[in-house]
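The complex appears here without one of its protein chains, the remainder shown in place.
Moving on to subunit A:
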Amino acid sequence: MRLHAASTLALAALLAPARAIFEDDAYHIDFHHALIGLPKRGINFQKPYAASKASLLYAVSHEGAIGAINPRDGELVWRQIASSGLNATGLLRTGEDQDTVVSALGNHVAAWSAADGRIVWETSVDGATVEDLELLEQEDGITNSDAKDVLTLLSDQGLKRLDGKTGREKWTFQDTSGDTPLQISTSPTTVYYIALHTQLLGGAKLRVTSLSPITGKKIDQYTLSSEGEIQAPEHVLFAGANTAAPLLAWTDKSNKVLKINIIGTKGVSTFNAPTKDAVEKIVLHAPSRVNSLVHFLVEYHTATAHSAEVFHVDLKKGAISKAYSLPELKGQGAFTTTSSDANVYFTRITTEEVIVVSSVSHGILGRWPVKRISTLAGAYPIHGASEVVMKGGSASAVRSAVLFSNGQWVLIRNGEIAWSRPEFLSRSVSAVWAGLPEEEALAHELEVEGHQDVLTAYIHRVNRHIRDLKHFPTWVKNIPNRVLGSLVGKASDSLENIQNDNFGFHKFVVLATAAGQLAALDVGSQGKQIWHVDLAQLAPETVFEAPTLKAYRGYIEIKDSASQKSLYINSTTGGLLSSGDIKTQLSIEPKGQTLISFDLVDGDLKGFLGADISTQPIWSFTPPNGEKITGYTARPTKDPVASIGRVLGDRRVLYKYLNPNLVLVTAVLESTRTASFYLLDSASGQLLHAISHEGVDVSRPMPSTISENWLSYSVVIDSHSDASSRGYQLVVAELFESPLPDDRGPLRASSNSSTVQPSAASGDVTKPFVMSQTYQIPELISHMTVTQTKQGITSRELLVTCPDSNSIIGIPRHVIDPRRPIGRDPTSQEQSEGLTKYMPFIPFDPKWHLNHKYEVAGVKEVITSESGLESTSLVLAHGFDVFGTRVAPSFAFDVLGKGFNKIQMLLTVAALFVGVLFAAPLVGRKQINGMWTMPS
C-alpha cells in the first residue's frame, strides 16, 4: 500500500535533483527566435572587415537593439540591446572597410566589433541624448583607412568628435544659440552642423554651420529660409549622404513641394510632387559612398500607389536636375540604393516584382517576379537594402533585405523568399495557448456524448467512428512511413508532422502584438509560424493599444482596452469570425457554484456577485497604512491536484489547503519602503495570511505566483535596509488545513464548504496553517510561473525569468519546500520525504537553466501548458524574444528516450524468434524420446 500513487510523488521528487536539459534534447525540443525588433531605415549590407568575402546585414531597431544578421539564412550573428532598456532611440553607422560599427543607444555611444559584436570602446554622455551620429569618412580629401572618427550630435551639448579607436573626445563644438540640433553631414573637407532655428512667428529656419573637421572651429554659417514649410523636425526629409555633395531636403506639411539644397551652397531647388493625389510620404534615397555618382532618388507614396523620380546633381554648377521618373505603380513598394564603385543602382521592390535600374538611365537592368508566401499576404514592403551583382551591363542577381508592413523582415533573392524573420513578435503583449483543431473537435464530441443518455451516446459514438473510417485508408497508407520514420529517421522529422502528434507536444500559441498583429506558432515544431494576420486589415475600424487574448474551443477572443468590442479569430486558420458564428462560452463554468468576480476599482480590490461590476460590491479589500495595491495573482483556473495531502515520512498526512479562490495581493508603501503580500479568499474577501517586508526596493519587480496550495514571490531588499540579509529574496509559503498531521482542520471531512460562511456561526473564517521559508537568490527575478501538467501528478517546477542573465530557470519544487528542517539535519523520516537541510542561499544550478546557450532577452511573460504526456509541460516565453521548450520536472517517465535503440530491440526479438525456431524441434524430439524410454 505504501507504493501508492501518493507516494510515487515523493519518489518522483527524490529523482528530481539530477534534472537538466539533456544535450541531445537541446536545439530539438526548444526553439528561440532571437529578434532585434523592427529595423529602422538604414539597413545595411556591409563586410564585417575589409578582407571579408561575405557581408552581413546590420540594422538598428525601433526597440533599441542593434544586430548583425547573416544574409544567407537570416540567423542572428550578434546583437546588443540597449542597457537602458528597450525602446531607447538608436542610431547605427557602419563604415566601409571598417571592422567596427558605431552605435548610439540613448546616451550611450559604443563601437562594436563588426564580426562578433564584442565591445571596442564605449562612452556615455550624462543628461543628453545622441541626436545624430556620423563617421568622418574623409579628412581633407584623404580617406582615413584606420578606424574612422565619430561625430556625435548631442541634444544640448553640441557636436563632439570622438576618436575612432578609443572613443576619446577630440574636440567639441558648443552650440549656444538654443537651436534644435538636427543632423550632422560631412563632405570631404567640411563638417556641417544643421540645426532648426525656431521663429517667433512659427515655422523654423534651417541653420547650417560649417566646421573644420580638424579643430572643430566654426568656418561659416548660413540660414535657409524654410519657415514656410518646416514646422517641426519631421519635415526635414533628408540631411547628409556623405558624398561629394551632401544634400538637405525638406518638404511642407502637405508634401506638395520638395525643396533640396546642396549643403554648402545657398541655392534651393524646388520640385513639385508628380502625382495629383495627396502624397502621404516622401522618402529620399542617396548613395552613401564618397566616390559614388551624385544621383539620388525621391520616392512618393500616395494612399494607393507609389512612384519615384531620379535626380542628378551637377557638381560644377551646383544645380539639381531631374533625370527620369519611374512609373507610378498601384500598391505600395520600396526603393533601395546600391552603390558599386561609382555606379549607383536603384532596386524597386513591390509585392509583385523586383526591378533593378541604374541611376544613369531608366532602362531596366533586371526584373524578377516575387513568389508569394502566406506570411506576407496583404503586406507590402516598407524599406530595405539591396545587393546587386552586375554582369555585362545587366543585373544578374539581386538580394534585398526588406521590412514588410506586417513586421516580417524578409530576404528576397532573385524573386524568391530566402528567409523571413518575424520581427513583429518583438512587440508581443499577450500570448495564449490554443489546442489543435482536431483535439478540440474530439473534446467537443466527447462532451456531447457525456451529456446524453447511454443509448443515444452509444449511437453517437458509433456514428462518429463510422465517420472516422474515411481517414482509415490514409492512416494505413502512412503506416510504413511512420514505422520507418520512427526507426531510422531523425526524431525531429516525425515531430515536424502535426498529424502524428501522439504526445500532444504540438500546441499552437497565439501571440498578439501591441499594434494588433496576430501570429500562431507551433511550439512542437521549432516555433514554426502557422498563420499570421494583421488585425488592422481584418478589422480596420478597431484600434489596438494592448490587446489581450483568450482561447476558447476553436477560436480566440481579442479584447482591447481601447475598444469595447471583442474580435473573434479562428484559431486554426486565423480567419475572422463574426460573433454570430460562434457559440460563446464562458471560460469558467461554475457548476452549481456562485460566481464572484473581483477587480481593482479605485485602488481597492473589490468583489462582485456575478460578472457585472456595476452592482454593489460584496466585499472590498483596502490594504492598511495607506499602502497601494500594485497587483494581484490568482490561482489559475486549470490547476489539477493529484493528491489532497502530503504524505509524511511516518505515513501520516498533512492536508493541503486547496481553495480555488486564493488571490495574492501585492501592496507597497513607498515612503517606508514596505512591500506587503496579502493572501485573500476572493469569494468572501477574508484575509487569510499577511506578510510584510521592510526595506524593499519598491521600484524593482515583485513577481508572484500561486499554484496548488503554495505561493511564491520575490522581493529585493535594498542596501539601505537594516535587515541582516539584503539582496534578492525568494519567499515560498505552503498552506495546510491544519498544523497537525491526519487532521483536516475545522471543516473536518465535509466534502463541500463555503468560504463565505464556513460554519454555522457567522463571521467565521477557516484560516490555513502557513509554513513559509525565505531564500536568498543570486539574481533579480522579473516574472515567475509554475509548470502545468495534465493530472498534476508530476512535481511542479517554479519557472523564473532572470532579466540580468537573459535566462529562464526552472527551480525544482523540492528545493524550495518550506518544510525543509532548519538548523539540523533531516531525520530519516524527513529524508524519506526528500527533505534536505535548509540552506538560506539557493545558487541557481546551471542545470536548471532551460535556455542553455540561448540568450532570451526582454521576456515579459512565460506561459505554460500541459502536453499530452503527464510528465511534460510546454513552456513559452515572449516579450521581445520568443522562446519555447518542454520541461519534464520529474523526468520523462512516460516516453522512451532518444537513446532507446529500437533497432536493437527489434533485432533482439528477431534473434529470439529465430532461436525458438531452431530450439523447438530439438526440444520436441527430446520430449518424445523421454516418453518412449523407460525411466529405469
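Going forward, a contact is a pair of C-beta atoms (placed from the backbone, for glycine too) under 8 Å apart; a residue touches a chain by one contact, two chains touch by 3 or more; residues count from 1.
The criterion applied here is as follows: contacts and distances are computed from a predicted model.
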Original post:
According to its UniProt record, what is the protein name of the omitted chain, chosen from "ER membrane protein complex subunit 4", "Sodium/hydrogen exchanger", "Phospholipid/glycerol acyltransferase domain-containing protein" or "Calcineurin-like EF-hand protein 1"?
Top reply: "ER membrane protein complex subunit 4"
Subject >> Candidate in contact with the missing chain, chosen from A:644, A:687, A:771 or A:842 >> reply: A:644
Subject >> Touching residue (missing chain; options A:337, A:542 or A:682) >> reply: A:682
Subject >> Chain not shown: contacting residue from A:661, A:774 or A:890 >> reply: A:661
**OP:** Touching the absent chain in the whole complex: find that residue among A:89, A:597 or A:776.
**Re:** A:597
Subject >> Those residues of subunit A which, in the complete complex, touch the missing chain >> reply: 1-2, 4-7, 548, 550, 586-588, 590, 592-599, 607-608, 611, 613, 632, 634, 637, 641, 643-645, 647-648, 650-653, 658-661, 663, 681-684, 741-742, 747, 749-756
